[in-house]
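Note that one protein chain of the assembly has been removed; the remaining protein chains are unaltered in position.
Order of writing sets the labels: A, B and C. Residues in every chain begin at 1.
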Amino acid sequence: MKAVVYKSPRTVTVENLDDPRIEQPTDVIVKITTTNICGSDLHMYEGRTSAEPEMVMGHENLGVVQDVGQAVSRIAPGDRVSVPFNIACGTCQNCNRGWTSFCLRTNPTDGVDGAAYGYANMGPYRGGQAEYLRVPFADFNLLTLPEGDEHENDFAMLSDIFPTGFHGAALANVRAGDRVAVFGAGPVGLMAAHSSLLRGATEVFVVDKEKDRLRLAADVGAIPIDFGEVDPVEAILEATNGVGTEKGIEAVGYQAHDPTGEEHPELVLDNLVKVVRTAGSIGVVGVYMPEDPGATDDRAKEGRIGFDYGTFFTKGQRMGTGQAPVKRYNRELRDLIIAGRARPSWIVSHELSLDEAPSAYEHFDRRDDGWTKVLLHPAA
Amino acid sequence: MKAVVYKSPRTVTVENLDDPRIEQPTDVIVKITTTNICGSDLHMYEGRTSAEPEMVMGHENLGVVQDVGQAVSRIAPGDRVSVPFNIACGTCQNCNRGWTSFCLRTNPTDGVDGAAYGYANMGPYRGGQAEYLRVPFADFNLLTLPEGDEHENDFAMLSDIFPTGFHGAALANVRAGDRVAVFGAGPVGLMAAHSSLLRGATEVFVVDKEKDRLRLAADVGAIPIDFGEVDPVEAILEATNGVGTEKGIEAVGYQAHDPTGEEHPELVLDNLVKVVRTAGSIGVVGVYMPEDPGATDDRAKEGRIGFDYGTFFTKGQRMGTGQAPVKRYNRELRDLIIAGRARPSWIVSHELSLDEAPSAYEHFDRRDDGWTKVLLHPAA
Amino acid sequence: MKAVVYKSPRTVTVENLDDPRIEQPTDVIVKITTTNICGSDLHMYEGRTSAEPEMVMGHENLGVVQDVGQAVSRIAPGDRVSVPFNIACGTCQNCNRGWTSFCLRTNPTDGVDGAAYGYANMGPYRGGQAEYLRVPFADFNLLTLPEGDEHENDFAMLSDIFPTGFHGAALANVRAGDRVAVFGAGPVGLMAAHSSLLRGATEVFVVDKEKDRLRLAADVGAIPIDFGEVDPVEAILEATNGVGTEKGIEAVGYQAHDPTGEEHPELVLDNLVKVVRTAGSIGVVGVYMPEDPGATDDRAKEGRIGFDYGTFFTKGQRMGTGQAPVKRYNRELRDLIIAGRARPSWIVSHELSLDEAPSAYEHFDRRDDGWTKVLLHPAA
Partner (left out) sequence: MKAVVYKSPRTVTVENLDDPRIEQPTDVIVKITTTNICGSDLHMYEGRTSAEPEMVMGHENLGVVQDVGQAVSRIAPGDRVSVPFNIACGTCQNCNRGWTSFCLRTNPTDGVDGAAYGYANMGPYRGGQAEYLRVPFADFNLLTLPEGDEHENDFAMLSDIFPTGFHGAALANVRAGDRVAVFGAGPVGLMAAHSSLLRGATEVFVVDKEKDRLRLAADVGAIPIDFGEVDPVEAILEATNGVGTEKGIEAVGYQAHDPTGEEHPELVLDNLVKVVRTAGSIGVVGVYMPEDPGATDDRAKEGRIGFDYGTFFTKGQRMGTGQAPVKRYNRELRDLIIAGRARPSWIVSHELSLDEAPSAYEHFDRRDDGWTKVLLHPAA
C-alpha cells in the first residue's frame, strides 16, 4: 500500500509498504477514505519531537472496515468508522474512567500513559496517512457512522480536532451563558469556539493574527480578535466591561509567539490568566512538552513555563489540561453533525490525494495563506 | 479595647483602641472569645506583603454577638458565632455562586476581588485579635454555633484553616478510595489530610520535615513522609507501586524550600506533578502571590513560578487554586465536630491571652518546636 | 394603585389598593412595567388551590426601582430589574446552596420552605399584577438589566418561565449531543425546549395537542409531536430507532389529560419512563401538589401518583423535581438575550393593559386558540 513516511526534519515521502494485517484477535483493518494532516503532525515534521525516521504519519483517520479479528463482535466488515487518534485498551483503570487518552496498556515502550497512531512518543503504531490502517482493540475504539459518503468531511473531524476542541470547552467547563476567550484560531481553536457555542456560550472571543483563520472564526459566530492589530487582553476586557470572561481555552501550545514572531511559551497562559475572571476556569488543549530541545529559553527546553502563577492563584482560577479522550465526546458530536447542528468541515481548505501529501506538508508548515485544514483521500 | 497591632516587620504590639461600633444597618459586633494566629499572618509579620502599619491583625475569629444593626434579622445578640475570614456581601455574582472568597463588592480599595479581616490587600477591615470585631453583612457571613463553650477550640478552626484544608481536598476532588499526597504539614496541610480522610481517602501521605508536625499527621491517620530524610517523590511512588496518587494538595505556598532551607518556589508544584498520576487532580491552597519583593529569583519576584508545565500537560492533570470560600464548607464541618467525627483542635499547641500575642508571633515565626497552632483568648 | 385581585374561583377584578411601602430596611419598591399571567396562576384562578380571596395575583414581574430601604446597597432607584418569583432571604442554608426556591425564612406561615409573590401557600406576599410591588431582601433577589426598554418582552420571561424551563433542562442534565423529549408545549415546555437547544441538544421532541403551541415549538427548532394524532411514545421511539431519548422533561403537571380530555395524573410520567432510555434523566417542572381536592381519583386527591415505578427503577432512571431557583439561572439567560442568542419572547401572544386582565384570564383559562402567553403593561 501507499503511505506517507517521515524521513527527516521537513521531509516526508509517499512510499509503498506492506499492507497491515490482523495481528491480534481484537484487531481490525480499516481501508482509509479520509485522513487529515494535523497541526501536531507539524511538530514532528519540523523535527521538534523524538519521532524517528520511517514512521508512517497520520492520526486523524476515517474509513471502512476491511477485515476483523476473530474476537471482534461489535464491528463488522463494511462498517464505516471514525478512528479516534487515541489507541486505548478499554480495560485498564484509565480507560474504565473514560480517560482513553491515558491508556495504561497500549504504550509499553515510551514510559508514558497513552498511545496514538503515527505519533512521536505514543507507541509503535503506524499512522493512517495510508491506504490501510490496523486498529487495535477495535470493538472498543471504533465509532460507527451511517453508511455511504454523506458528511465525509465533517466526520473526518471526529477522530481528533472536533473532540479536542470540545475537550477544551469541557476542561474549561463552558456552560450556557458563559463568555469564553479562545487563544489560537488554528483548527483546534476554531473547533473550541464552535464547541463553546454549541454548549450555549454567550460570546466567544477568538484571538489570532492570521486573517484567514479569523474569518473562519467569525463565520461560525465567534468574535475575532487580531493580536497583530490590538492588544488582545485589553480588547477582551473592554468588550466585557473590564470584568473578563468566565472561561478561557488555550489552543496554541508551547510555540506561542508574540506579534513580531518571537517565541514566548508563557505568553498565552499569561493572557488567559489576565482575561479570565476570578474563580474562572481554563482548558488547555494546545500542546506543551516535557522536553523541547528547540526552545529558545533554557527553562522551556525542560518544559518549564514561567507564567504568572501568583495571579492565577490570587484569582482562584482552575486549569485542566491534556490530550482529549476522543471517545468521551465523538458519539454526541457525530449526532450533532447528523442532525445538522454542527458543521466542523467549514474549516477544510484542501482535499488532496495521498501523493500530494509532501507538498501539502510544506504549505501547511509555512502557514501559507488559506491552508487551514488539509484532507487526504487515499482512494482518490 | 485591647488589640494586636502590626507596627513594622517582625513587630506587633498590644494596644488600646476605640471599640468598634455598628456602621451599617447590616453590621454586627462580636465579642471575641477565641482568635487564632495563622500561618498567613506570618507573611504580614515578616514584612513580605503590602500590609501597612497600625493594621489590627487576626482573621480567624470566634465569639458571641454583642450588638446588631437594625437590618439584621437572622442573627441576634447572644448568638455564639464563627466568623469566616472572608468578608462577603452575599449579593454579588461571585457570592451568589458560592465564591465568597472573591466577593466583588467588599473590597473596593485594592483592585482585587475578595476581602478579609486584618489582611494585606484584602480591604480596610480591622482584624479580630482584639476584644471586639465589627462584622459586615452579618446575616450572610456568620455561622451560628451551639451556645456555651463546648468544642471551643474545634469551632475556632472553622473560620479559616479547617475549611481551607477541606477546600484543598475539594479542589483536588478527593473521593472515597483515592490516595492523596499532601505537601506541607502546617495547620492547613494537616487539615487537608484530616479532610481527605473524612472524605474517604484510602491513604494520605503528608510531606514535611518538622517532626512535631509529622507526628500530628500520623495522629490523625495519615502517613508521614520526612523530606529531610527521604526523597518524597521516590517514597510516595514506592508506596504506590510506581503509580502515584490519584490526588495531590499543595499546602506550602511560595516560600517552599528544599531540605537545606533554600527557597525554590516551584519545588512543591514540581513534586506534585511527579507524584500525581495521569488525569489526576491537584488542589492548591498554599498561598502564591502576584508580587513577592522578598523572592530570591527575579521571575518569582513578579509571581512567575516556572514549574514543569510540560509534564503537567502531558499527564493531563488538573489544578484548582485559591483562597477558600469558607461558607461553602463551614456548616458541614461544624456538624462533623458536633457529631464527634471531626476533631480539628488536635493540632492546637498553645492557648494564650491577648497580651501574650507578641511573644507568640516570635515563637511561631521561628517555627519553634511544638508551636503548631496558637489560640488567643481575649477574655482570659 | 391598581391591582388584579383574586375574588373567587374564576373571578378576578382590578381594584384600587394602597400603594406598597418600605416595611423593612432591606425592601425595595418596584414600579411594574411588565407582569405576565402564568399557567400556574390558572390553578389559583380555577380554585384548585388554597389561595384566599383578596390575594393580589402575579409572580412574573419586571420594572424599575422606585424606592429603596436604608440597608439596600447594591440596588438604587432607577435601576431596571427583573424580580424572580421566589422570595428568598439570601442567608439561610437553602439560599446559601442556591436553592432560593426553598428559602427557610421567608414563608413562616404555610409550613413549607419557599415563598413567592401572589401565590397560594407561598407566604403572605402581594403579587405584581399591579402598579407597584414590594420586594423583600432586594439586594439579594433583584436582577439588574440594561436601562431603557429594549428586550422588554424577553426580559419579562426572566422572572419565571425561562428559568423554569431551563431548570427542567438542568434537572434532566441536558448536555450537548443529547436527544430530549419534552411533554407539554405550554410556555414552560416551550422554554424547556428552547433551553435544551441552547445547551446543545441534538433533537428536541415536544409533545402536545394544541396546534398553535406545536407551531411555536417548531419555530424554535424543536420537533412537534401531536398526541391528538399519534401515540407520542411510538412516535419518539420510531424517530430514535427504538432507543428513546437520553433525557426527558415534564412540563404538564398533575392535570395531565389524555387525547379525549380525561385527566390521568400519571400519564405523562408513564410516557417519560417509556421514552427515556436506560440510565437517562428526567426533569419535572410541571407542578404536582400534595393535595388536590379537585382530582378525580382518590389517591390523586392526596397527591399520590401511581406511575410505572417498576420500569423507572429497572431502567435505572433519575428524576429531579420542583420549583426553579430562578437566581441560579437568570443572569446567564439575561446575557443570552442581550447577545441575541435567546429570544424567549417568541411565545408572547398578547400585550394588554392591567384593566384587561379579567378578560385575559378567561381566554387563557379556556386555552383559547392563540392565547399562549399574556403580558400586562400596567403603565400602558
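Rule of thumb we're sticking to: contacts are C-beta pairs under 8 Å (C-beta built on N, C-alpha and C of every residue); 3 or more make two chains touch, one makes a residue touch a chain.
Please read these numbers as outputs of a predicted model, since none were measured by experiment.
Asker: Out of C:P146, C:P259, C:P293 or C:G306, which touches the unshown chain?
Answerer: Missing-chain contact among the listed residues: C:G306.
Asker: Can you tell me which of A:T11, A:Q93, A:T240 or A:S345 touches the chain that was removed from the display?
Answerer: A:Q93
Asker: For the chain that got dropped from the picture, name the residues of chain A it touches.
Answerer: Output for chain A: 24-26, 69-71, 73-74, 89-93, 96-98, 105, 139-140, 327, 331.
Asker: Considering the whole complex rather than only what is displayed, give the residues of chain B touching the chain that is not shown.
Answerer: That gives, for chain B, the contact residues 166, 175-179, 195, 198-200, 202-203, 329, 331-333, 335-336, 338-339, 341.
Asker: To test your reading of the contact rule: which positions on chain C touch the chain that is missing from view?
Answerer: Residues 94, 97, 99, 101-102, 112-114, 171, 254, 266, 269, 277-279, 284, 287-292, 299, 302-323 of chain C touch the chain that is not shown.
Following the convention adopted for this analysis, only the chains that are shown with their structure count from here on.
Asker: Based only on mean CA positions, could you tell me how far chain B sits from chain C in angstrom?
Answerer: Spacing between the chain centres: roughly 42 Å.
Asker: Centre to centre, by mean C-alpha position, how many angstrom separate chain A and chain B?
Answerer: 40
Asker: Enumerate the residues of chain C that touch no fewer than two other chains.
Answerer: Answer for chain C, listing residues that touch two or more other chains: 331.
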